[in-house]
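The complex appears here without one of its protein chains, the remainder shown in place.
Presenting subunit A:
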Amino acid sequence: MYKMQNYFEMIVLYCIRIFNGERSVYAILHMLKGKKSSQTIQDVHLFGLTNLLGTLPDITRRQLEITVDKLLQSGLLIVLPQNGYYLITSIGQELLQQHVKKYPFPETLNGFRFQNRTQPYWSRLSLLIQTISHIIHKQNRFYPIQRNFQTQTWVKRYLAQNRQNRVEIGRHLFDELSTLLEKRPEKERAIFVKRLTGIHRIGSTYSQISKELHEDEWYVRYLFLGTIHFMLQEFDDSSVQYPYLYSIIKDIQGNSHTQLTNSTQMTLKYLQTGKSLEEIAFIRRLKRSTIEDHIVELAYSDPLFNISRFMSQKIEEVIRIASKTSRTKQLRAIKEIVANDEISFFQIRLVLAKAGDDQ
C-alpha cells in the first residue's frame, strides 16, 4: 500500500475528499493560500473548510500539482472525465482516515477567523521577545530576526509607548505565555519555544525542529499554527487576562470576511436604504452578477442577514430540501432537482449561504 510521504499530501487528499469532485484543484490552492475572493470564502463555508483557510500562504501551484499527480499515480485519486476534477478512491479514503486519526489537525486551527492576524502576531511577538530579551540582558545591539519594516516600526513604537521597566514587560510576557502554553500539549509547547529567538540562542527553523522531534515538517507547521490560533482565540474570549500579549494584536481585528472588498460594504449600504438589486447595479454601474456576489457574501458573513427579499418562503424551502436530497453543493445538480425555471442560481447560492456550516 502507498505510504504517504508527508503531511502536505494528507492535506491535499483531505481537501479533495471534501470537495468531492465539485471543485478543481485550484480551489484547494486558493483556499490554502487564503485568497480573499468571495468564491473562496464561500467555498470554505459551504464545504466546512474554515479551519484550513489561508494556512499555507506560501504554497505554489507547482507544489500542489506535483502532489496531486503523485496521489493520482498511486491510485488514491481518480479523474472525473467530464470536468477533469478529482475524486478520492476507496484506498485513498482508507489511507486518509488512518492518517487523520494519527495526525489530526489541531482542534484550535481556524484560518477563516485568524488568517489576517497570524502573521502580524507572530512577527511582532517574536521580534518583541528578541528585543526584550536583549535589553534585559543589557545588550542593546543585535540583528533583528524580523526584517519587515512594518514589524520593526511596530516594535519601536510599542517600546516608546510602553515606558515601564523592560524587566517588567519581560516578566509579564513570560507569565502570559506560560499560562497559555500550559493549556497546550507538550509537543506544541516544545515547538513554540524552539521557534523563539532570545539572548542566548537564535530560533530554530521548521526543518530543524522537524528533525529534532522526528516529525514531518508540514505537521510541525500546523502544530505551530494551532498554538498561534489558540492564543488568538484566547485573546478574543478573554483579552483582560492577557493584557500584554493582546496589546500586540489588538489593532488588527476581524476575520476573512471583514477583509473582503469595500465594494461589498457599499452594496450593503444601498441595500439598507431599500434599493433593489437592479437599482444598485444601475447606480454603481456594475454588472448584476457582481452585485449578486456581494449579496451572497453578505449572507455568509452575517448570520442575521435576511434573504427573504430575494425569494419567497416557499422557494427557500424548495431549495433547502433539494440541497438536502441531492447531498451535493453543486448548483447545477440542485437546479436540476428543483426543476423550476423560476428559481435562479443566485437564489440557490443564497440559501446555501444561509444553510452554511450546519449541513
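Keep in mind that, in the parts below, contacts are C-beta pairs under 8 Å (C-beta built on N, C-alpha and C of every residue); 3 or more make two chains touch, one makes a residue touch a chain; residues count from 1.
Just so it is clear, contacts and distances are computed from a predicted model.
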item: Hidden subunit of the complex - UniProt protein name among "EF-P lysine aminoacylase GenX", "Xanthine dehydrogenase molybdenum binding subunit apoprotein", "Iron complex transport system permease protein" or "ATP-dependent DNA helicase"; value: "ATP-dependent DNA helicase"
item: Identified contact with the non-displayed chain, of A:Leu87, A:Ile136, A:Leu213 or A:Ala333; value: A:Ile136
item: Residue of A:Met4, A:Ala27, A:Leu181 or A:Ala353 in touch with the missing chain, whole complex considered; value: A:Leu181
item: Selected residue (touches chain absent from view) among A:Thr50, A:Asn116 or A:Thr197; value: A:Thr197
item: Among A:Ser24, A:Gln208 or A:Ser263, residue touching the chain not depicted; value: A:Gln208
item: In subunit A, positions touching the absent partner; value: 58, 123, 129, 132-133, 136-137, 141-147, 149-150, 167, 170-171, 173-174, 177-178, 181, 189-190, 192-194, 196-208, 211
